[in-house]
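Heads up, one of the protein chains got dropped from this complex, but the rest are sitting where they should.
Order as written gives the chain letters A, B and C; numbering starts at 1 within each chain.
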């Protein structure tokens, strides 16, 4: 379904989209409070914001907040994550220019990103650097690039891409993810609980009494280990940093080398963010029937490709559970093909985490709209006063 | 799809059924060990067992165990819980006589139950008392009833129905649920973790920091309260028994009267097993936006009918989330229409709980097959030696 | 220092005794509330209560409560536990007839017990059965025995002694310790925390990260295991009951047989209440440098005598820490000579536990004073209504 102003799957899905967005809204008190202020102050009056972000319910609540502050919006999503009903609702009831559908190809995605820029935004909210890439690589956006007042970039990965590939910057870009607030709230508490959720709903097993090996004890690993213990699992933590291992030991977790601990685990979770933490040899030392999953960066963390190569036989037993039979008959149960277990088949981050993250986005965009001249034209962290204001708003909303 | 020997949805679904059963099997080590012994000893040789139980993957593993011990099987399920693919697998690969499909009506269910008895079993495994009811109420089963060597009944509710409605007993019936093993394993640990799972997958909210009110602190309530706390919730416990409230207080939970505690909760869970614990007036004292769910007996525990009557408006926002708007605009989010949150939309009990429960069933049926003459012809609890043997088997399987 | 009305160490110590009692009073809100009611209702008017109980600060608060209710008091203590300053305060400021001093011999203790009976009480509160023994064995108390309106007995041991040795009863005796309230409050929560306290103050070691083996998982063992885990210890639980071991496993504790677990422990605590749980052979399997202590019944639980026999050398390193060197040079550190670690060198039960226990005593004595004719003349448990009233009073005082 297309018009000059949108390209989506089916506008008839709007009602279901409205329900989804309303549930998210009910659990996003930080944006709710922000909306009230923005409605009065109209900081985005005269601005069009060009956005690349998952077109789903929580994003819908955010767009509503920005529009209450005077903004007009053009948005595209990411391949595979668009909720077509939410997209329909954004178009029909909110008048957003949406260019996204669930099963778009990567080529279509880049076309949609171009359409967002074609809408001539004055501010950009990027996710993974696609909009920045287009702005810098295509001649037709040269003028737009110069006229832009500023941008945000959600991810650290996107920020690295920006720093590595873009020759020069003509506007300031605020990197949202490099904040303590996001790191603690999302990594320790958000990921911790959603990994536990992901394992339970994928497997239907009891965590009480299970021997679980958590590899990696950074913010994410701490969250995962604590929450698993909170559900009665007997948790062993492995980390290659001695100080970190010592901390886990004093916290009451079993610890040791990966080699010493791997054979005793019923369940293994990797949370390091590094490649090849589990090697083919490690799989040979695991118990028959072990469940293996990843909550770090991507499937290469547990060497998924090498594991499939080792397997004599692969069977899908339940959605997101594969049984891999190794030489000699030992069975490994791999969850979600080694992809992030908290995202696969789940709803990803708890709503509250996105409420805080999108509040950071909102205040960063407000800063760009009102005082972009105080910022340098390059990628930079969220200004401290914005991070503090967001944290205070979260406290206000959650604690009262 | 029907034959004299089965009546199921579609035998073509067998492969998917095999996958499901294999996943369950991988996590049922107690039955796995039992199967080895039964295969040698053949206690069920010459027996046909007539069964009424949910036709799903875990049951499939159980039937395989019984058949390894020499049994032939005829089975029907419960309306709404049959997995049609599992049913197909049982028929095609295992030769079970299955009479069940997912969307059967209650009348069809009772017909299917008759078909199980028509198969002339020598032992019965009942669930809710339906087979017992037919045996006692229909003339055509009078002879069968006299020739039966014994029966089991899974549920306490079924056991009560037996005791209340059956005039006399011509065979012994062992009540599975009245055991300490099941009560502790299923109620405290199984329900505890599956309630937490149910809330998370239904709502996608963060439990860390949330004020949760748990009403009822019996075995189930203890499990629910502990697991919620283990995920970072701030838990308040209400129980009308002073000694129980004192225990919760010393355990470090906030406690108080329902009236004093109800207004401060973000989430409310009822786990009492009693009707009308939440009354219409209680809903008036709740916070705007509160999430309410039930993990006790049934929806009357939180007066679901009365709540719907109070509501000015009811909207379904997500599967199993209804937004009820009361007079004055306050919103209550009711999960699963007040039905058991750990069953609704979830997979019910963790596999391990059923492994233990079905091991109790197996040993009870073995006792009936080999020494039914040592039991009285009436409903009775599981013999102590069987309960101890099952517990030891669970330890062997889980701890090693 | 003696008079007809008292026999104590030194009345000059009263001021220090007053300070102690006042600190206890500040933390005994249940007795405080009871005192108010008793002062109005005067249920003990005309009664003299003959008491055998530790003469220490918490007892002092209790006597004050009874006297506010109209009672006069004669009391003796236990050898070794009398606080001489508290005794002095009771005599000087409260007019209690006290017959007790810290270093009295057992023979002197029995003389003091006689003096309490010589004071011609109408009600008795006994501890260990000494007063009951004198009443039944000495001719001179035959008349008193017949005139008594009733008695209480604090301990289960004392109750067993009564039941075994006394030929017949001429008055009702209420056994205080056989109540759920005391069992849960004292055993799970009181013992749990005081064992942890005892280990820490005796050894000055860090519990975080330590491998601790708790032998026995009854109410006391549950409390000990939970509290040690709460301080960061890695706890293994051993219990010979399979169902209990299963519960500990699902609760997230490591479990196994004593033989499998004993070699890995840094610290071992026995909490079974049975003799000979640790045998000489077990000590041979322990780590060099292990710390061993007992929180069960008495030192024979860990075979203290046999252990001393095995030792080549015994050195006292700190008060309540002995280093025993076994054949081959292995060192065992035994705390408090195997006596109860929560009592040795500590203050015993937290004040709150005694507040509840003495409230039970008070209401039981009130029942004997006002309606002893409703009770049978034999040992019996605390009437249910009294237990419930005490529990409610505890809730009122602790939770509000």
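Annotations for the structure displayed:
Heads up, the rule we're going with is that contacts are C-beta pairs under 8 Å (C-beta built on N, C-alpha and C of every residue); 3 or more make two chains touch, one makes a residue touch a chain.
Predicted model, so just to flag it, every value in this text is computed and none were measured.
The chain not shown here is in contact, across the full complex, with A, B, C. From the options C:77, C:129 or C:209, the residue with contact to the chain not on display is C:209. For the chain left out of this panel, the touching residue among A:51, A:181 or A:321 is A:181. Set against the missing chain, the residues A:145, A:177 or A:255 yield one that touches it, A:255. Across B:98, B:220 or B:233, the single residue that touches the chain missing here is B:233. Across the entire complex, the residue among C:321, C:341, C:359 or C:393 in touch with the chain not shown is C:321. Counting the whole complex, the residues of subunit B in touch with the unshown chain are 206, 208-209, 229, 232-234, 249-254. Taking the whole complex into account, subunit C touches the unshown chain at residues 19-20, 22-23, 26-27, 189-190, 192-193, 196-197, 200-201, 203-209, 227, 229-232, 289, 315-318, 321, 323, 331, 333, 346-348, 350-353, 398-399.
If you put the missing chain back, the residues of subunit A touching it would be 180-181, 184-185, 188-189, 242-243, 245-247, 249-250, 255-256, 387-388, 391-392, 394-395, 398-399.
Heads up, the rule we're going with is that only the chains that are shown with their structure count from here on.
Using the average of C-alpha coordinates as each chain's centre, A ends up farthest from subunit C. Annotation: 57 Å between the Cα-based centres of subunit A and subunit C.
Centre to centre, using the average C-alpha position, subunit B and subunit C are separated by 44 Å.
Shared contact sites, meaning residues of subunit B that touch two or more other chains, fall at 189, 398-399.
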